[in-house]
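What you see is the complex with one protein chain gone and the rest in place.
Chain IDs A, B and C follow the sequence of writing; residue 1 opens each chain.
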Amino acid sequence: MLERLAARAPVPLFVAMGRDRAPAVERLLQSADIDVTATPRHASILLVAGRVRDSDQAYLDRIHDQLPHPRATFWWGDEQGDDVDEAQRAASFDDPVISLRALYRNLISGAHASETHRLPDEPPAPWRGKGDHGQGGEGMMGGVPYGRMMPMPPTPDIRDGLALDVYTTQIGPFMPYWPAGLVLEVTFQGDVIQSAEVVQPPYPPRDVDRVPFDRLLHETTALAQIERARAAHHLVCIARLLSLVGLPTLSRRAQILAARVRANETIAIAPLRKAAARSGLTAALAPGLGRIDDRLARELGGPAQRAAGHAIDDRSDNPMYKRLDFTPVTQTQSDCRARLAQWFDEAEQALALVSAAPDAMIGQGALVEAPWALRAPPVDYRLTELLPGLEWSEALLVLNSFDSAALCRMAPLEAP
Amino acid sequence: MTLTTILIVAAALIGIGLYGTLSQQSFVMLMMGLELMLNGVMLAAVGFWSLTAGGLPTGQLLTIIAMAVMAVEMAVGFALITAVYRNRQADVTEGLTTLKH
Amino acid sequence: MTPIVLTVAWVAFLLGMAWYIAVLDGLWSAAREGRPPRAPLANPLYRCATMLRQQSNLTEAPDLLNWRLAPALYAGLAGTGVALVPFSGASVLADLEVGIVWWGAVEALTVVVVFLHGWSANSQLGLIGAYRYVAIGLPVMLISMFVLIAAALPAESLAVPKIIESQRELWNVIRQPLGLPLFLLLGLSLSFRGPFNYADSADIAGGTAAEVSGAPRLVWEFARLAMLTAVATVAASVFLGGYLGPWLPGPVWLVLKTAAVLLALVGLSHQLARISPSRMMTLIWTVLLPLSFVHLVWAGVLAL
């Protein structure tokens, strides 16, 4: 009885976003048959979307072992060999919902055996503790459980100077609402970030977003395709911010719009924008939050640069766009709000261009602005300078107000 | 449940509170000892009020005042701890020595 | 009603309302996303079954006693909140002379229990959720206490049944117009939903519930719904006259009013964006708390 009921529930799924994940990943995630969880502890299936770096494998194993039994892994779009069960993988162009549901049903009924631990379930260092709850010993500092570091000496707090203990931990690379692939070592005081260091850089922008732009290098491409790719990319970025401010339903709406834009459907963004504004999306982003200076904005290029008020866009010089009276939209404030408004404006503008010239073609090799800054130089600025002093929730908003290309450029691996 | 048993329980709370106040090094734990003593005092006050004063309203008032004292003690205590901590990074009684000698 | 009947009604009310909220949640999000709802009536049950089917995991060296106890205590607190409210003039499970004060204790203990849940799992994101919740939960609780004291003024009593009886002529929602909106914020805060979801939000991977799975998680999620029910029931009684109403029997009125308040609460939780905790603190201390003072003064002047 319990099993029959449980088998009909939406599949609780934790998604580990890899490199070059399938174009349909957004579409999958908004399916009503799927329940994307915020933590592996709530999921039954670990979905690995795309390829995972070798250095991320250990993180993936740790997440895998956090899933409660019964559990299974599903690879989607990763070229896993034949050693992986047919029921647990799908090619990137497949729609895996049916396979996922089948896997989940078998998992619940016991037909598919639950996966065992991948890592040994033992402490990382020998036990050195005492006490009822096993955390330590005696004396002023308490114990040293498992030979772990004791708290750092206190540092003055950034906000009011009260020097308290700090806490250092690694975050990423598969955290929800976190730039895929990025691993940061963050030092907290309470939930305020004191310092951050890049352990692993984020994944570069996905192939799916680049397809029309790459194609343009060697063949004539429809303007509509290019602008649709831009609108879809921006909508996905907007969806992430919507989720972060506690509007998951609107976020799913943005994801659905992005998937429909990719499927060449005609959509309107204005209703979403209006609903988001009515829900207080702008109020949720504090004015001035995540403001970057002019130099950084120029170096980042792309939407971040235009959000700072610089009307620089490769499309301005393109004859086809000139014929359509294209002028770049800009904002002035260069903060999270401005970048969000820029995404909305550019997505709306892109769709307006599509409807103004549905059949226009862009010649091979023409210079067209990508949704992010494709040709910008390396940035002499670190993400790790942007985060200290921010609360955790604000830091996430700031991180997600940049596209993955900008993040990649701001978070290279620091030289040891 | 007689007055005697209630008062003995209150005495036990006061005794434990005194032990805590005298033995703890940390300011905050020290304040916990004080609170536990006040807990015993409040219990004794309500016991007297209920079983010997025949429901005289001023008896309850005494307990309310004890609660207010507790709130004052706690607020001022934490403020002092914060002030001392800002100045000296001290959170145990041995950290303060200016009143010695 | 005999105590046994009352107890059965109390349990049925809590379970039924929790299911009702879960259904409303599903319908509301489907409508907002513009897609048909997925098995709207049965989906909550399916999810319950999923959680029951999952293993209840352990973290490294958790405070197991507190971790397992916290969900049950949270549900229990919600239950005592509902027990304060009379289903009709003569039937109330806990006829407490100081009902409003006990409700205040329920709010305060809820903050403690949620903190314990996040703390005892021995995990950093859970702890961040716990701290955030305390920072927001305590001042919101103060607001609700002022609002409830204001509602007790015209009744000249701290007992919930007397407060209901004092609304025979005029409901408190009209007499004290600021009360209900301020009290609804408490509902969102006590069960951390929508704009007040600082404890279990997705940006900290589920916060205080980030490490819990299986049956304890089911109890935790049920307790959140039960607490929302408790707030709605108290709100329906203190501001909307509870069981009072023409034609229909008292319990029906109470259920209808509670369902209406819950609809408003679910709507608010879906429609409003969440601002950062520090800005919410500023908003509460500088705008909402003074507003509740004004409300109390207004109620006091009227009661004179």
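Going forward, a residue touches a chain if its C-beta (ideal position, glycine included) is under 8 Å from a C-beta of that chain, and two chains touch if they have at least 3 such contacts.
Heads up, the rule we're going with is that contacts and distances are computed from a predicted model.
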Omitted chain, identified by the protein name its UniProt record gives, among "Cation:proton antiporter subunit C", "NADH-quinone oxidoreductase subunit J", "Cytochrome C" or "Hydrogenase 4 subunit B": "NADH-quinone oxidoreductase subunit J"
Residue in contact with the excluded chain [from C:17, C:116 or C:185]: C:116
Selected residue (touches chain absent from view) among C:18, C:83, C:96 or C:212: C:96
Contact footprint on chain C, counting only the chain that is left out: 63, 66, 96-98, 101-102, 104-105, 108-109, 111-112, 115-116, 119, 122, 127, 131, 134, 138, 141, 158
On chain B, residues whose C-beta touches the chain left out of the figure: 1, 3-9, 11-20, 22-29, 31-33, 35-36, 39, 42-43, 46-47, 49-55, 57-58, 60-61, 63-65, 67-68, 70-72, 74-76, 78-83, 85-98
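Following the convention adopted for this analysis, only the chains that are shown with their structure count from here on.
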Chain pair bearing the highest count of C-beta contacts: A-C
Length of the line joining the C-alpha centres of chain A and chain C, rounded to whole Å: 33
Whole-Å separation of chain centres (CA-atom averages), chain A against chain B: 52
Sites on chain A touched by chain C in the complex: 2-3, 5-6, 8-10, 12, 30, 32-33, 35, 37-39, 41-42, 44, 66, 68-70, 108, 123, 133-135, 145, 167, 169, 175-177, 188, 190-191, 243-250, 252-253, 256, 275-276, 278-281, 283-284, 286, 391-394, 396-397
Interface residues, chain C side, partner chain A - complex: 28-30, 32-35, 37-39, 42-43, 45-50, 52-57, 60-61, 63, 124, 128, 131-132, 194-195, 197, 201-206, 209-214, 217, 270-279
